[in-house]
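Just below is one structure, and these are the notes that go with it.
Apart from one protein chain that is not included, each protein chain of the complex appears where it belongs.
The block that comes next holds chain A.
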Amino acid sequence: MFETFYPQLIGLCTGALLLTSALMVWRHSLLASIRLLALQGIALAALVAVIGIAEGEPELVLVSLLILSVKGVGLPWVLAHQSKASIKQIQESPRLNPTAALLAVTLLTILSYVVVSRVFGLGDTTTGHAAPIGLAMVLIGFLLLISRRRARSQLIGFLLLDNGIATIAFLTSGGVPILLEFAVSLDVLLVVLILHVFAGRMRTKFGGTAVDQLRELHD
C-alpha cells in the first residue's frame, strides 16, 4: 500500500519544495515570503517523515519533528515577529523584475537537472531522481540573496539555501546523523536571531535595511 504511494509522496513533497521556492522569487511581499518559507519547512519535514517511514528509521521521524518545529514554525515566527499591520506593508523592490526572475528560476532548475544527471547520475531510486530539486533550491536561494535589497528578504534567501542543502542531504543519503542535524538547525536559528537583531539595529540607525545603500561602509 505505502510502497505504491511512496514515489508519489516523494514527488509531492519535492514538488512543493520547488513550487514554494519559485513563488518566493515571484512574490514581493515580505509577509507572503515568510508564509511560503513556513510552508516549505512543513514540506521538508513531510519529506523527511516519508523517507523515514519508507526506510523504517524512527530516528528520521524524530528529525522531521525537529525540522517542523524549527523551520516550519520557529524561524518564520522569528522573522514575522512584528505587528501584522506593519509587516503587511513591507514590499520588496527587487533588482530583477518577476518575469526575468521566474525565467532565471526555470533556467537554474534545468541547469541543476543537467548537472546532477551528468556529474553524479540520477540513479535508480526515487529519491535519487528527485535530488536535482535540492540543487535547484540552493541556486534559487542564491538568486534571492543577490536580487533582494532588504536585509530580511536576503535572510529568507539564505534560509532557502539552507533548506536546499538539507533537501540534498536527505534525498541522497537519507539525512545526516541526528546530532549533526540538531546542531545545524540550532546554528541556523542562532544566525537568524542574530541577523534579525542586527537588521533591527540597522533600521533604527539608518532608517532602513536596504543593503545596497550601505556600500560606503567599506571605507
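The criterion applied here is as follows: a residue touches a chain if its C-beta (ideal position, glycine included) is under 8 Å from a C-beta of that chain, and two chains touch if they have at least 3 such contacts; residues count from 1.
Operating definition for what follows: contacts and distances are computed from a predicted model.
For the chain that does not appear here, its UniProt entry gives the protein name "Hydrogenase 4 subunit B", which is one of "Chemotaxis protein CheC", "Hydrogenase 4 subunit B", "TRAP transporter small permease protein" or "DMSO reductase anchor subunit". Residue A:Val115 is the one among A:Val115, A:Ala169 or A:Ala199 that touches the chain missing from this view. Between the chain not shown and the residues A:Leu103, A:Ile146, A:Leu180 or A:Ile194, the one that touches is A:Ile146. The omitted chain makes contact with chain A at the following residues, 95, 111-112, 114-115, 118-119, 139, 142-143, 145-147, 149, 211-212, 214-219.
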